[in-house]
Structure formats: C-alpha cells, structure tokens
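All protein chains but one are shown at their positions in the complex.
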Amino acid sequence: MIARLFGRTSRADSASAEERFAVASQLQLTWWRFRRHKLALASGVIVILFYLVAAFADFLAVNDPQDTDSRRSFAPPQVISLFDDDGSFRPYVTVIRARRDPRTFRMVFDQSSKVYLTMFTPGYNYTLFGLFETNIHLLGLKDPQPGDGLYLLGTDRLGRDLWSRMMVATRVSLTIGLAGVIISLFLGILLGGISAIYGGVVDMAIQRTIEIIRSMPTIPLWMGLAAALPSDWSVMQIYFAITVIIALLAWTDLARVVRGKFLSLREEDFVTAAELAGAGQLRIIFRHMLPSFLSHIIAATSLALPAMIISETSLSFLGLGLRPPAISWGILLQDAQNIEALALAPWLLMAAVPVIVIILAFNFLGDGLRDAADPYG
Amino acid sequence: MTTSRRQFLTHSTAVLASTVAAAEALAQGAGGLTASGLVGRLEGSEVVTDPARMPRTFKEAPELAQLVQQGRLPPVAQRLPEEPLVLKPLNEVGRYGGTWRRGFVGPGDGENGNRINASDKLIFWDYTGARIIPSIAKSVVMSDDGKVTRVTLRKGMKWSDGAPFTADDFEFWFEDIYSNRNIVPTGIADLSPGGRPGRIVKIDEVTVEFQFENPYFLLMDMLAGDTLIGGGMSVGMYQQRSFGCYAPKHYLKQFLPKYSSEEQVNARARAEGFEGWLRMLHNKKDWNLNPELPVLGPWRTVRPINTPTWVLERNPFYYTVDTDGNQLPYINQIVMTLAEDLEVLNLRAMAGQYDMQERHIDLAKLPVILENRDRGNYDLHLDLAYNGSDTTIHFNMSYTADAEIAKWINNVDFRRALSLGIDRNQMNETFWLGLGTPGSTCPAESMPQNPGPEWRAKWSTLDVAQANRMLDAIGLTRKDSEGFRLRTDNGQRLRFQVQTVRAFLPWPQQLEMVAQHWRRIGIFAEVREMERVLAFTRTNNNEHHMHVWTNGGTELLYLFPRHAIPVDPVEAFMGPEFAKWYASNGSLGREPTDAGLKRIFELFRSAAGQRDEQRNNTAKEIWKILVDNVYSIGTVGQSPALMGVRLASRRMGNIPSRACIAQHCRTPGSSRPETFYYKS
Partner (left out) sequence: MISFFVRRLLLAILTMWVVSVLSYVIIQLPPGDFVDTYISQQSASGSTVSAAEAQSLRELYGLDQPVWIQYGKWITRILTGDFGESMEWRQPVKDVIGDRLWFTVLISVAALLVTWGLALPIGIYSAVRQYSFGDYAFTLIGFVGLAVPNFLLALIIMYLSFRYLGANAGGLFSAEFELAPWSWAKLWDLIKHLPLPSVILALGGTAQLIRIMRANLLDELRRPYVVTARAKGLPERWVVLKYPVRAALNPFASTVAYLFPYLVSGSVIISIVLSLPTVGPLLVRSLISQDMFLAGTIVLLLGVLTVIGTFISDLVLMWVDPRIRHQMD
C-alpha cells in the first residue's frame, strides 16, 4: 500500500513528496488518502448538505409542516415551470383546486391559475437556531389567493406539505442519530478502552456483556424498553429516551473496534518505543495511541449512524418510536406505509429518498475514512 | 301462539320507532349518498308468521343427507324442532354448498364469528334493527306489571350434538354457572333491575320465567340486544365470560365440581393440561375454542380460533328453515384465515380472497377498493350506522390531579368553546371521505331516542369567533407569544392531554387535525397516542384529561350506555370515579357534583322500570342534557367507518344492498348469514 501511495505521489515531485509524507501528522495522512476517495468525498459533501438542511429546516420549509387542510388531501406534487410563456425566467406553479369525485371517492385536482414564485418570503413564524425569531422562508408564492399553495412534493392525507415535513424530519432524525452516536461513542470508547487496558476479569465481564447484548434479538429489546417509557412524558422526553435506548444497544460495535485497536496498537513498535523512552501510560494513550486510531473511530461512527437511522424508522413503524405530532423520517415513512398511500399518493414514498441517500452517504464516507485511516496500511 | 306473537309485536312497535314508515326513514337516511350507488335500502330475510305459508316437509344439505343414509345422523324432520323458525330469504331460496372465506386477526377476534352465529339468542332484531323477532324462543310474554317474563322454547329443539335443548339448560346456567361465585364473582346489572337480583326459573320442559321484584319493562330490549343477558351463548360464553342465560347442561356439567367433586374435576383439568377446573371450564365453554361444545347457532367450530385458520362447519341441528323447508344454513363452512396486519387483510379482500367481509375493512381505502371491484369480483356496499359520532372526545369529568385543568374541564362554557372550535366538515372530508354526518353525539334522527333535529348542530358547528369570545369571557384571556392561552394559576401555557389509541379508526391522526383547529382558539392540546392497554389503565386510574373513542352502541342508550354516560367502570372515559360510584351503588368512587350529571344518573336509574314510550322520552331527556353540556364532543358519525364498508362476492346471493350497522344488530347477524348462498 505504501509503495503504491509513494508511486503515485512521486510522479509529481518524488523527493519533496517523500519528505512531506514522512513528516506528516496522522490526520494529515488520513486526509490526503481520503481526498483521493472520490465517492467518499462526494458522500462527505452530501452529509454536510444534509446537516445544513437540518440547521435551516424551517427556512427551507415552504408551509407550516403541521398545517392541515382537507381541500388538499393527497394533492400531487406541483411542477415548477422555470420560464414564463414569453420565455423570460419567471418560475411559477399552477395552483390546484380540489373536489371529491362522488363515484370513485378519489380527490380530483383541477389546475387553476398560474402563481409566480418568489424568494425570501414571509411565512409561518419560527426561531432560527433557537435564537432569532423570524418568518422568512427561502421559497414562497407571490401574492397567493386564499386556497393557493406551493406543494413541491405533494401532500399527505391531512393535506400537510410533504416537502416542509421532510425538511423538519431531517432535522429530527439526523439529530437523533447524531446524539445516539455520541452517546454510544462515549460508552464504546469508555468500555472498550477499559476492557483493553485492564484486561482480565473486567475485560471478560465487558466482553460477555457485549456478547449478551448482541445475542438478544433487538426488536423485543426495543419494544420492551420503548413500551416502558412513562406515559406522561412529553414528545421531547420520549425523543431523548428513544435516542438513549438506541444508543444503549448500539455501543457494542464501537467498543469492539476500540478494544481491538487498543490491543493491536499496544503491540506496535512505536508504542514499545515510547514505553522504552519512558513515557507514562496516559501519555502513551493520549499522545501516541489515540491519534493513531482517531480516524478509525470517526469511520466507525459514520458507519454506526445508518444503524441509528434505521432503528429510528423501524421503531416508528412498530409504533414504539417517536409519535406524532413529532415529525421524523420514521413517522413520514409510517404515513406512507399503507395501501391507500401506495395507490393514491405514491409521492409519499419520497420520504424514503433522504433516508436511502443519507445511509448510502454515511456508509461510503465511513468506508473511505476507514480505508484512509490506515495511511501506512 | 297467536297471542304471544301479538304480544311480541306490540312490544316491538313501542320499543323503537318501528312501523314501516320508520324503517323507510332508516333506509332513506343515506341522503345524497344514494347517488353513488353504494348505499342501498335496508333489506333482509323476513320471519314467516302466517301458518299457511309454513313448509310442512323439510329438506337438507346433500352432505347431511348422505350422513342420514349412512345412519350417522337422524333424518332432518327429527333434527328440527316441531315448529322451526321459518325465514323468507331476501331474494330467493338458495342452493346448498360452498365455503365462505373471511379474514380474522387473532384469538382476540372472536366477535368475527360470534356475530355470524348471533341467532343463538332468545329473541333478536330483524334486518331493520327496529323490530324484534323470535329466535330460539318461540315467544316471550311479559306480565302487565313488568315483573315476570315468560319464555316459551321450541319443542323438540336440539343442540348441535343432537341432545335436547330444554328449560334445564336455563336452570343449569342460572343455578350452576351464574350463581357460582367462583365463576361469576358478582351479579350483573342486567339481572338486577333497581339493584334487586332477579331469578330464572324452570316452569316445565319448554317454559322458563324471568322473575324480578321490581318492574323490568326494559328486559325485552335487553334480551334482544347485545347485552350480557341477551347476547346468546356465542358471545355470552366466549373467552372468560359466563353469561347469555343458558348453557348445555349435558355437556358442561362434567367440568363442574358440583356434579362430581372438586378433586375429580381438578385431576381431570391437570390431566388435560389446565391449572385448575376453572381454567378448564373457561376453555370448554368457549365455542371459539372447543369444537366439542354443543351450540345452537347455524355453524359450529371445527378448527379453533387459536390456529392460523378458524374453521366453522354447518350445525346439522340448526333450528331454522327457509320457505321451501330447506334447513339452513346454505353455506357448508366458513374458513377464516389469520392476517397479522390489517393492510394484508384489506389487500386480500381486494384480491377477492374473501367472499364477504365487513369487519376490519378500512374506509380510507375505499377508492382503491372500488377500483379493484372487477379484479376481485366483488360488490361494495356502504352501510351507514346510527350512532352520532365515530370519533368522540370524552372529557374526564372526575379529573382532579391538576386543579387548574380540572377547573376548566368542569366549566361548561369551556367545553362548549372547544366543541365550537372544531372544523367537522374538514374532518369528515379527510377521514370519512365525506361519507359521515358532522354534529353532536346524539343518535340519528331516525332513531326513537333522538331528541330532535336541532340537537345535532347544538354547540357542534364551527364558530371560531364565538369560541374565542367564550374562552375570553370565562377568564382565559392571557396568551403566550404563540397565541396559546395561559393557565390562571402560574401563567404557564395551559396544556391539555388528549389520549388516543390506534384502534378501529385513525384517531391519533384525526386528533392531530383537531389540535390544529384548537390552535386557532388558543388551546394547546397534546395528542398522545398510546397502547390500548396503557390508555385503559390510565383511564381506570382517573389520570386522563380527555380520551377519544367511538360512541357506537349509544344509538339505543339503555342497551349500551357506556359510551354516552359514565355508568360502567370498564369504559368510563367520562369519569371513572363517577362510574365506580354508580356501579357500586355508592360504596366506591365519588358522587358527581355537576347538576347535569346528577340529573342524568337519576333519569338513567329510573328507566329500567319505565314502559317503552316513557323510557324513550327519558332517553331523549338524557340526550338533551348530554348535548347541551358537551360532556363529550361529537364530531362525525352515522357513517360506514366501523364495519360499514362491506365487500361481497358477486357469486353470493341474498346479500342485502344495505345492512343495519349497530351494536344491537350484531352486524352482520341481523342480515341472517344463514340465508347467504353461492349462486354457482
């Protein structure tokens, strides 16, 4: 691997590259290698974009995600036309008027008038980052008449705007995932580290615990724990409890990675060298060992996130995760999980797209990071 | 017999707005919906009472004829009672044979079959839901003072195993099952009018008397209704229940200590894998579970409900024939397959994998169901119910845990304002596809206990301005930055919890919509979806602010009062403490202080001893108080949402274009499933 890396860089400037490579820090090396992993790089960009969406969810939302209206139940997505009839760039949508067909009982949507789009328009009130109160949204309709609305991805049964709900759901699901990963990271590093450092009985106990947790079928564990949440908890409390539950069952993989890395690094020459040089235990761990597997931890983290997201959606499917009025990807998927939605409003399946994209992105990112984490490998 | 029949009819005429005109009114209740062609007219099999039109000779299914030839079954004339019930099938005399395929959802879904077998009751409602007809009883006559009711059975009637069905079976149930405190811990209100326990006494082989100390004019309705005493054995004795007023003595006595000894029955129980004789009895007396149990209904179980396929087979001793003398039922067997999920059940129904299914069919799927009619070779019928509100928000009037919340719940203007704040048309359009009728909780106008047309809209139409004015007037004037009203004690946001369960209807989603409506009147409602068990536990502990449930069954208030008045501790959403107080005659719980509730309890208690017309007037009085005080908010009702979306295979005959959907009709029981048949 080293040879190949050398081979490629030396083509440009053999001597200096060799020098740079030799004195580069661990993270620099990782970054250099990671940069060449195009798919992982692209995935990283996607992940960043998703978190930007999460940060600016309300700003990107077009309508109040909770606002219901029977007159637009199961309304299909609207197409944005970029150019006006005269060919000038004036994006518009054709707004719809709905009625129920008395024979088929389906909603029928008649095309109504043309309404132009504008940017940075006032809409519902929200607080940005919990700090500024504002009502400015990225997109909106220019001079809408009563009943006019912009539904980029259509609406659900209650007539709520799917696009806006997806924006808000992204925030909820991604933060649950992140919070869950942080908790399980903490547990994983702590217990994995203890396991590796102390060994013996402690190691044994922790390893058995991991084995037991892994040999439990997860669904009943989730169900039992989620069903045990106190009934008078608010939506937010349940949100955090679900996060903790998911994390409590997800730390085992991280603990194994950490333990394995600790053990193998202990045998490495540079650790032995540090020991011989008289470095203390803590210094060895934090100065020498930790940096060398930090990138592994990042990789493991990004690989753990998809599992968190899938857990959240599965729990919601079983009716044990977040409950409405909370909005998460799992809840949006649950809304799509019935025959009438498949037959009458297939656009509700769009809720699965961000889930699939982010899971792919995290996986490729994690893969790339893991490959890159072994710069000398 | 003629006198008793007259007795019968006089009673039933008074019981409900019977008369042909009223039945017509029922049928026409559909209004503009008839345009869709999916709502038909109430129709069904008629009981033949004219002796001249009764058949003299009897015929039977080919399978049974074969068994008779082999000597394994007595001839049909000996299997039928001397005077069988004669039904004139809806359209034509049917053909024997076929398997009726249905879906069920598990061992808790016994009602799926119980309702098909509902004709094992003493008396029953006919297809109109407004007239009482004889069933296993040939006649039922009440004394003038209402204290004694005499039941005459059909002479020569037999259980499904061929043993005679006599007054002994009533005596056995009353003495050895109902009065055994190990089996039935406490007596039931159905048999204790005015709090005084009554008796069931055998007079002779075919005559039984219900005897009470107080007048009990309601008894006739109770026996015909879906009540503990009148439900029949199929529902009365299933699961852990031990009701229904008769039981097969010749079979069940072997499981009771009285007829041998406690040691003997316990030894037998352990040998059969039960922990004790009571567990064994609960198993043996349940027709869903025990294929050996003799029954009186048209079908009997051959594969029990706790398997992936619940299979019923015709009862060769069923007591009913058609006008040609063919012993019913026409259909050989009923096969119900287990669906683990309602989506699968609905999909199978659309695929034509069920022949007739009204249970567990989801109204929201109506457009898809309609699209697939030809593919699945079925017709679709919409049967509209008579109860006022499928989605009813019950206030917990006995709530105390949070004094501020309790104060507002107990404020009548607060409750009225919340009711005025709901956009019922939007709910109807979104969740009922426009098929329901928005309004208060009171029953349909065609029902005899309806207090009058003006009570449907009373406090039950959208008026945001009025609602806001009322809330301001009662002192809820301060609001937070998001426009929600604040508590008057500590200035925090006033938050109400609405408890919902995902069952029957998408209540959590519907209440999300209501919460949005209430936002406009500054009321913050937190919709809490919870598991049914948890919700019922919380209700029982008096912990909920509001609970959402149907008010199904309240179309006949006295037969099923619990969804309108807190009298039954089992489902006392409107005030569990008051229900305990009422049911225990004051020894438990708390007496209500609200004047309206006090009056309702008073009226309700007096009703059992009132004659029919007076009793209906009392019910109207109760409804007026209920609607005016908004103890429960009605939203949308009189809809097909619960068991009213009916798929029926085009191969089947005698299927009514509209069936009565009501608790007392045991849907589809009063459509007489034994007259359904396969045309080819």
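Labels for the chains are A and B, by order of writing; each one numbers its residues from 1.
Please note the rule applied: a contact is a pair of C-beta atoms (placed from the backbone, for glycine too) under 8 Å apart; a residue touches a chain by one contact, two chains touch by 3 or more.
Owing to the predicted nature of the structure, the values given are computational and were not obtained by experimental measurement.
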Visible chains in contact with the missing one: A, B
Candidates B:78, B:309, B:400 or B:593 - the one touching the absent chain: B:309
Touch criterion as defined above, residue of A:197, A:279 or A:310 at the omitted chain: A:310
Given B:88, B:253, B:279 or B:487, the one touching the chain that is not displayed: B:279
Which of B:60, B:176, B:226 or B:429 contacts the chain that the document leaves out: B:226
Residues of chain B in contact with the chain not shown: 101, 106-108, 110-111, 182, 184-186, 188, 226, 228, 235, 239-241, 273-276, 278-279, 282-283, 286, 289, 303, 306, 308-309, 311, 335, 337-341, 343-345, 347-348, 350-351, 353, 375, 503, 531-537, 553, 560, 562, 568-571, 663
Touch list for chain A against the chain that is not drawn: 1, 39, 208, 211-212, 214-221, 223-225, 227-228, 231, 306, 310, 313-314, 317-318, 333, 336-339, 342-343, 349, 352, 355-357, 359-360, 363-364, 367
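Note that in this section only the chains that are shown with their structure count from here on.
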Separation of mean Cα positions, chain B and chain A [Å, integer]: 48
For the chain A and chain B complex, residues of the former touching the latter: 66-71, 73, 100, 102-106, 125, 157-159, 227, 231-232, 234-235, 319, 323-325, 337-340, 343-344
For the chain B and chain A complex, residues of the former touching the latter: 35-37, 343, 346-347, 350, 362, 364-368, 370-371, 425-427, 429-431, 433-435, 482, 497, 502, 508-509, 512-513, 515-516, 526-531, 534, 538, 543
